[in-house]
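Input: a single structure, listed below in structure tokens.
Of the protein chains in this complex, one is absent; all others appear in place.
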């Protein structure tokens, strides 16, 4: 089953030698890391370090130049975005990405994992199972009272929750969250941590986050994919596994990110980063 | 939770009833034969406009080449009628009897292969819809799979409409050239030029249009309709929720093409000819303005917009031909700048509230889950 060269242990997600370049600029260079089942991995690093690009690569939004991404024995780099979703990878975008013109019920319903083909969507019936599931999720994301309001009327934080809810209803095995608490108030942040702690059961989560306090709140185990030695090629795999806030901040302060081999000057990268 | 959502709520039914009454009762009673036939002609454009509401309003895909599909449907019907009119006895003065007159004038001595299926009525009916849909499928697959949309799609579909016109005009012997296919007489022996036939055809057309409207409403109210709205807003979110966005775009583009083709066929039947002047850039973009005037999110608005613009066109170009282009140009600009939701928007914002006040109608049950903004906008256009 396991191909030669991959570790003997079965990981949920194995990223190996992942590289992507845009006109010669290597946004991600020879990156390798592994995510276990039920693991929560937090990715930290300065702006422009290519964190979001890695999520883009995993979910198929960007095509890699080299390397492999294996998820449950499937090679994601060769699959289309919708196939990757069907394989069990869900992704939340950095800015809340919801449908303003639809109600919260309909927003959630669209992510319900049924009727995803053209024909399926035409003949989709809103039966009791769908309604129950939508309400259940709406309750989780604190939006049960507003099911039939248009999503446009939600606050920024509520929109973030709605998108998390949309992922939840999709029930992915690997959940990727891109800065889920950016722009949230303190109370919203606490609720979000609570929410994430509920939903991360029985799935693996990959989080990009800057807010150290929040990272501490959600994590029972944190992996900081920051190479201790930038030249040692430790990118991700074999990285330090600090257990608390202090070491997290230290890793962040050191300015070394997981792609540190190519990331000698964070400012230079930030300058060339446009997306 | 409540009972199952009613996919066609009260307002939609009311709007449908109003349209049906207008088309099937009011117009036939109020208008003379000539005017009724004219309205029938306008209504064939409404097929295209309804298709554009689905494509452009809901799907966010602006096609400037709907004339191509209208033309394909219309030419399909015209080819059948022309072959029926070109029987051997009717054309015995030609050097090659039994082929359409324009082919004979262009020294063709036998019927081209692609005309052959149009000898038979049932295959013709299928081809009228299938050929445009096949074209739409081809164009749509090529472009949407490569993520072409928006402006590029509009320009390329416009180019296709232009190419079709040049081709039709250039290939006179096969298509009838710039005059189109004219002198159509009978449909399976039934003379379509008589007043009674035109009266009957008007009703056939109106019933078909209502059918198309119901079909569009079904699509709009299905989950597919909501996915279209979602796609228009956050294409990536839909894609990363496990949908193949391209397939949905292709579907709605094909749907629009099928609607346009039915309209084209009905145009040929009612007006009695088909020509490249209904295929090219100008008619294609005019059909977009019919849709925009009605309100790009309103299926019923598309019908009213088409009727209104065409009525204005006919009355203005009869009395002040110079003013018409100025008026049409101004209409384009005004709709875009000041009334982006067209008639439907005006109805919703100004007329509906006052009606509601008068009748104290509860506009909708706020707990009914089967609602969205788009639907309200559409229903408002009755």
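Letters A and B name the chains as they come in the text, with residue numbers starting at 1 for each one.
Just so we're on the same page, a contact is a pair of C-beta atoms (placed from the backbone, for glycine too) under 8 Å apart; a residue touches a chain by one contact, two chains touch by 3 or more.
Basically, contacts and distances are computed from a predicted model.
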Remark   = From the options "Urea ABC transporter permease subunit UrtB", "ATP synthase subunit a", "Zinc protease" or "ABC-type sugar transport system ATPase subunit", the chain left out of the display has the UniProt protein name "Urea ABC transporter permease subunit UrtB"
Inquiry  = Touch as defined at the start, partner being the missing chain; which of A:27, A:42, A:130 or A:177 qualifies?
reply    = A:27
Task = Among B:19, B:162, B:227 or B:343, single out the residue that touches the unshown chain.
result = B:162
Request  = Using the touch definition up top, pick the residue from B:143, B:238 or B:279 that touches the left-out chain.
outcome  = B:143
Task = Please pick, from B:26, B:200 or B:326, the residue that touches the omitted chain in the full complex.
result = B:326
Key: Residue numbers in chain B that touch the chain omitted from display   = 56, 62, 64, 139, 142-143, 146-148, 150-152, 154-156, 158-160, 162-163, 166-167, 169-170, 281-282, 285, 288-289, 292, 322, 325-326, 328-333, 335-337, 340
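Keep in mind that, in the parts below, only the chains that are shown with their structure count from here on.
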Request  = Could you give the separation in Å between the centres of chain A and chain B, each centre being the mean of its C-alpha atoms?
outcome  = 44
Task = Write out the stretch or stretches of chain A touching chain B in their complex.
result = 59, 61, 80-82, 85-86, 90-91, 93, 97-103, 105-107, 109-111, 113, 115-118, 121-124, 126-128, 131-132, 135, 147-148, 150, 163, 166, 170
Ask   = Hey, which residues of chain B end up touching chain A in the complex?
value = 1, 4-5, 219, 222-224, 226-227, 229-230, 233-234, 236-245, 247-248, 251, 366-369, 371-374
